[in-house]
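Everything on this sheet refers to the single structure shown next.
Not every chain is included here, but those present sit where they belong.
For reference, chains read A, B and C in written order, and residue numbers begin at 1 within each chain.
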């Protein structure tokens, strides 16, 4: 894995968001370095998706303040897979993707996520995990400079999940994107990310650099220690 | 046929079809309504076909119409008989020529496009004009239109000639004088048959002695009321055209003047006239079969009409 | 699904009976009892839609036969059949039909195109909405009869005027339904489109149009009959051909058998074009059928 480059790719200053009076993000200030892989964990309802959507610039109508600067070349993986039901799997993957060889790359991405042969299926006919993988393919095929992914592996079994992690690393190796990964899986966060943020009630309550070499076996003591401290920040004891 | 009963029993009711509220206003403004011993209510319509349907559905006893609807009813096999007639000293319509076109005589209609309204009085009017000019339908281009569209058609030059009634005719000539609007000269117009309108009643009502008597009484009072409207033109204009129809008095006067004087001929004397009307429509190919005009009249009413004429 | 007291035996193709477990004593049976009910929308067997119309014709024929319905008002279907056959053989019917069809379908085509264009313009831009929407609301509130004088003034009394008025009537349901569907489009999909950074025209083609398609089809179902019904009035103007003209004339002369022939033509057109639109709709919206997870 290449080290992060210097500079700031994503910059948030005093970002606050609230929905009809309920404050969901409280004064979030953050910088992501170019190429940095940041994992965001936190309790359900703590504001993770809200933060991700704010960074993606998808919250026009929402009350709030603060400034956000992000690159234009970004791709969003929504918490729901959000496929267009009237487009086949392939058309969903290359939707809005304007490379000259878009279709060929789309097919390759579909094969990568294990759905070769399902290119012409309707999204409604896919299983939950298959839909999620199509959404993943849609994001990966674009090779964005900034990837914002909201629980992209939530519906996947262990094996499929490991394969998808591999795909993500392939992308990182090739394009060095900045990644923000929202996940509820602490192990996954530690396994993948350079830096883990813990969010609670709209605030970043913990910001830890992982600093372990890849691959990172769970048996590693430093893995274990980081895990314990993250779980503690989430309010859980380790042996669960 | 049994003689017409004259005794109107108490509680006899009549429903009369009106057009543009003219009949009911006439009866009320002239005071004739109060002299009726039956209860007459009015149903206001726009146009003959709807009245015929209402007759067919048994919703009407009596109607005031032009000269064509009885033929229409006859052709449709509906038994509605003429019980009174009103002839005026003027024609119903006037030939207006589109801006820029001049018509000197009826014969000039040859080759022109002319508005045509089947089922309305405008139909025999045009056909008669052609006949008098020695023309047939083939010598002109008849343009079927809804009556209401006649003025627009001629104003915009979409047709060469239109048969207009008042106030459209005068207003057209006045409004479009600057663009060369003109009309068939009035002495030519006098060659055409004069306006003829009817009261007609359903066979069913006429078969009912009470209603027949009420209709007889209505006819008598209707003649009085019409006479009143000629002798009290100002009161008539005010009570009908100005108050009820929202017309300007000047327009209203035009209409009343265009109607000329009324007379109420015996029905038997009208049979040849009606027959020639039928013939002209039939010859033009607009009737499925040749009809006998005698079947359209209830001549028992000549008695009451006769008593009013003198 | 076969429901029995405490157990539900389900077998799609083999109607054989599974085992029945006894009702458990502790279960709150009353509170949670499942009423057997089919809530899904089954599709009608082919031709099922004709059930109502056929019933109507039978009742009508019967009413005519026993004299409840005088032929003076309405000819019996059988009489109309004979008249219709005669008209067909003589070629009169085909002539009138073709004249009307030309007007109706030209008007339909133009009206659909205009309605769609306006709906897209109004649905996808503020300035479009501001300038178009109010005018369409007014247009549709004004009866066609009241528009005829203006149409004559500007377009004359020829075919152009008729086709324009048909198009303007057809445009209304297309616009309203498409516009409403556009406004009701799933915001999730709009967000997705924004997030992948597509152009306005791509958005139109790939998100807005498919999303509004169900609404468009509903509008089209209304439009395919509107274009014909509008003809009754319009074929009073400067025509001597057309189903509307035929009906008007028959009405004038009380030819109830011809009226019934006309009604039958309208009915056939109504059913036929509705079926055609729904067939097309089913194909275009086929993706809706599948359902998983």
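Basically, contacts are C-beta pairs under 8 Å (C-beta built on N, C-alpha and C of every residue); 3 or more make two chains touch, one makes a residue touch a chain.
Not measured: the values here are computed from a predicted model.
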Query: Counting over the whole complex in this file, how many of each chain type are there?
result: A x2, B x1, C x2
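Heads up, the rule we're going with is that only the chains that are shown with their structure count from here on.
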Chain whose Cα centroid lies nearest the overall Cα centroid: C
- line: Taking each chain's mean CA coordinate, chain B and chain C are separated, in whole Å, by 43
- prompt: Using the average of all C-alpha atoms in each chain as its centre, how far is it in Å between chain A and chain B?
  reply: 85
Message: Suppose each chain is reduced to the average of its Cα coordinates; what separation in Å results between chain A and chain C?
response: 46
- prompt: Which chain B residues sit where two or more other chains touch them?
  reply: none
Task: Could you list the positions in chain A whose residues touch two or more of the other chains?
output: none
Message: Could you list, by residue number, the parts of chain C that touch chain A in their complex?
response: 188-189, 191-198, 202, 206-207, 210-211, 213, 285-293
Message: Considering only the defined contacts, which chain B positions touch chain C in the complex?
response: 49, 52-53, 56-57, 72-73, 75-78, 118-119, 143-146, 148-149, 152-153, 156, 158-159, 288
Query: Which bits of chain C are touching chain B when the two form their complex?
result: 72-73, 148-149, 152-153, 156-157, 236-240, 249, 251-255
